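Only one protein chain is missing from this complex, and each of the others stays in its spot.
The letters A, B and C name the chains in turn, as written, and every chain counts its residues from 1.
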Amino acid sequence: MNMQNNLVNTIQHCEAVCEHMTTLVHCLPNLHLRVAQMRLLRDCADICSLTAKYIARGSNFARHAAHLCAMICEACANECLRFPDHHSQHCAQVCLHCAQQCRAFAMMPMGEMMMPMGEMMPPMGEMMMPMNL
Amino acid sequence: MNMQNNLVNTIQHCEAVCEHMTTLVHCLPNLHLRVAQMRLLRDCADICSLTAKYIARGSNFARHAAHLCAMICEACANECLRFPDHHSQHCAQVCLHCAQQCRAFAMMPMGEMMMPMGEMMPPMGEMMMPMNL
Amino acid sequence: MNMQNNLVNTIQHCEAVCEHMTTLVHCLPNLHLRVAQMRLLRDCADICSLTAKYIARGSNFARHAAHLCAMICEACANECLRFPDHHSQHCAQVCLHCAQQCRAFAMMPMGEMMMPMGEMMPPMGEMMMPMNL
Partner (left out) sequence: MNMQNNLVNTIQHCEAVCEHMTTLVHCLPNLHLRVAQMRLLRDCADICSLTAKYIARGSNFARHAAHLCAMICEACANECLRFPDHHSQHCAQVCLHCAQQCRAFAMMPMGEMMMPMGEMMPPMGEMMMPMNL
């Protein structure tokens, strides 16, 4: 498994967690104190979606997207950290992990970035385990 | 791990594979014979993106999106199956698997569909393994 | 100007209004009474985004997307109509208009649907008026 596949997984996971977290926040009694959190979750999910796409397709702008993604994930994590509930704390960790991985990718020298063709495609035998991207 | 998390992973994987496959197709010598494939890969990646979002956020329209996603994944798989190269064959299998899972979800009785709150959020200890959504 | 260009504009307008409306809702004092509205605005913006893409690219699944888009726009409109403020009422009208146009498109016989090549591209002289798609 190569680095880009892990990275795409990490970013897509962050997107899904932010989408889910938004719905969780909607159910909380202190909703009016969480407007900044809702806004950042939405922004975070959307930049994750774009960044995962760019990396998966090997875009020349993948590193630029990852740089912006890291910034927004970090802002979202910092907002989530302000709330003591388990879900916000967990979401913060997911966002921070994503931010770190995106930042590392964004600063990588170009030569190491090339995704070997076919690495995104596991051999057929692994097909029933769709998680092993 | 519950069913919806697996399903979100399956759909996001399909999206990433279609995005990557599009770039692979661009490098092939018989590009002009693969226009339908390119078009379907693009449509497939985009409906996967929407469907994963809807399921992750517990949208009331998640099943409708999954129904359309199944239809497009299947069309994309059938086109990919026409080409003998390994990548097209693998992409077809990923799309077919996604189509099956989406169809099963779309036809599930409402009562079984509720995502238990927090299931999208693994306990902190698992945080370093972002694949285990 | 042909019908599909108007339709793409209508759907993109609806997406932008729903995105903006979500931010407006966040600023309102009765936020906790508007959870369903926030959820539907989010779903509506995202299906509009997909549907506009499919129509602009002439996807074979454009009508299927438009059908789902009409359904979600209508649900969003009905929820917005429950609130007497000007913005909710206006957003409802935008969503209803979009729903009507999407439904008409989804039910159109195939022969009338073909977008004449180049219609999306106005002659150069009109270039400074980017709104006249």
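The rule is simple: a residue touches a chain if its C-beta (ideal position, glycine included) is under 8 Å from a C-beta of that chain, and two chains touch if they have at least 3 such contacts.
All values derive from a computational prediction rather than experimental measurement.
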Self-check item: Hidden partner chain, touching residue among A:C14, A:L31 or A:I72
Solution: A:I72
Quiz item: Out of A:H20, A:R34 or A:K53, which is the one that touches the chain we can't see?
Solution: A:K53
Quiz item: In the whole complex, what residues of subunit A lie against the chain that is missing from view?
Solution: 39, 42-43, 46-47, 50, 53-54, 57, 59-61, 64-65, 68, 71-72, 75
Self-check item: Sites on subunit B contacted by the missing partner chain, in the whole complex
Solution: 22-23, 26-27, 29, 31-32, 35, 38-39, 42
Self-check item: Missing-partner contacts on subunit C, residue numbers
Solution: 6, 8-10, 12-17, 19-24, 27, 45, 49, 52-53, 56-58, 86-87, 89-91, 93-94, 97-98, 115, 117-118, 120-124, 127-128, 130-133
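Convention: only the chains that are shown with their structure count from here on.
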Exercise. Report the topology of the inter-chain touch graph, choosing from line, ring, star, complete and other.
Key: complete
Practice problem: Among all other chains, pick the one whose mean CA position is farthest from the mean CA position of subunit C. | Solution: A
Self-check item: Distance between chain centroids, defined by C-alpha means - subunit A, subunit C (Å)
Solution: 27
Quiz item: Just how far, in Å, is the C-alpha centre of subunit C from the one of subunit B?
Solution: 24
Quiz item: Just curious, how far off is subunit B from subunit A if you go by their C-alpha centres, in Å?
Solution: 17
Quiz prompt | Multi-partner residues of subunit A (at least 2 other chains) | solution = 22-23, 27
